[in-house]
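Sharing a structure, written as structure tokens. Questions coming.
For this depiction, one protein chain was excluded, whereas all remaining protein chains were kept in their positions.
Right, subunit A next:
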Amino acid sequence: MQENLLNALRGSGWLPLLSVSLGRNRTDLRSALVGCTGIFGAEFRRFSLERSKPGKFEEFYGLLQHVHKIPNVDVLVGYTDIHGDLLPINNDDNYHKAVSTANPLLRIFIQRKEDADYSAFGTDTMTRKKNVLSNVLRPDNHKKKPHIVISMPQDFRPVSSIIDVDILPETHRRVRLYKYGTDKPLGFYIRDGSSVRVTAHGLEKVPGIFISRLVPGGLAQSTGLLAVNDEVLEVNGIEVSGKSLDQVTDMMIANSRNLIITVRPANQRNNVVRNSRTSGSSGQSTESSLPSSTPNILGSLLQGEEESDEEDIIIEDSGEPQQIPKAAPTSESIESLSQIELLHESTQNGFLPSSELNLNHSAGSISMEYEVPEPGRKSLEEEGTIITL
């Protein structure tokens, strides 16, 4: 029945909408929503809009308030895009985008502004949480402290982030590029080169992989977190030393949907000098407990791993494209499955403690990083040469 209706609507140029309004608890909802019976504190509305004439955001906002019978309640409006991400609707542009990309149904989520869960928005939210509803609707599962709102991050989609700042030496930077869902190319090139490391045998020149070019307008350049001549140390937690340029290229492309690159920036001046090792207790913990800090790193990486778990698309009987669900493990194979997951963990585990980390620890409070300009690249490299004491 429903399918037929949807198909009919699609044919007619009307966009069906499924709107869900959410509250953080039932009492709030009762006050805001009339006649709510949902046990999870959600109310569903199904209505339609003319696809060719979506109108303005203001009008739509009013329509939603009307449909849910919540006039004068400030709400955050969000929708799930084709990749399953929960994205905000707060202006005409993203409203039109939402309407134009909806296929066949536009799923709208409404939250009261004051108890909105900002973390629900953004890239990969749907895939990470498996089902955004289950997360948003079951606030009890959500034991996290409420996020401190600095700006309005829900208004934006993340394109990059610096991660694991607390566990990396300050000369390194771990950058995460969110290719997922954007049309922008990653837009960078890598090359072979050589860098100088401190080893047991003194200073040694070792081959390394460097960023050689940024494509103007590409994701890498627009983030400002990567620069030409930055040395690539790790790709998604795996050290690149000993790997050929082609191997590193293949690894980056294979991880391109959720690329985490650890670099030693050529320009070390912008680094925040953290006094972790002299005073801070966090420094203490990193130093004293390298083994125990590993799960930390792992945690963030595993999350990355999980989030990168891109979903393949299946088209059944030449029908609708849809994401391939993860098979529920059957009772007989559950053990083996969990072993596979463990395998992933342990391989990463094995890769993680990087030599640089070890170096820093063994050097005690003095950390030295050398970068020696490569002949023929003087002007660029010299700028980045720095010794941090």
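One rule holds for everything that comes next: contacts are C-beta pairs under 8 Å (C-beta built on N, C-alpha and C of every residue); 3 or more make two chains touch, one makes a residue touch a chain; residues count from 1.
Criterion: contacts and distances are computed from a predicted model.
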Among "LLGL scribble cell polarity complex component 2", "Myotubularin phosphatase domain-containing protein", "AP complex subunit sigma" or "aldehyde dehydrogenase [NAD(P)(+)]", the UniProt name of the subunit that does not appear here: "LLGL scribble cell polarity complex component 2"
Contact residue for the chain not shown (choose from A:Ser48, A:Asn90, A:Ser194 or A:Ser212): A:Ser212
From A:Lys69, A:Arg197 or A:Arg257, residue that would touch the chain that is not displayed: A:Arg257
Touch list for subunit A against the chain that is not drawn: 179, 185-192, 212-213, 236, 238, 243-257, 310-318, 321, 324-327, 329, 335-340, 342-343, 346-347
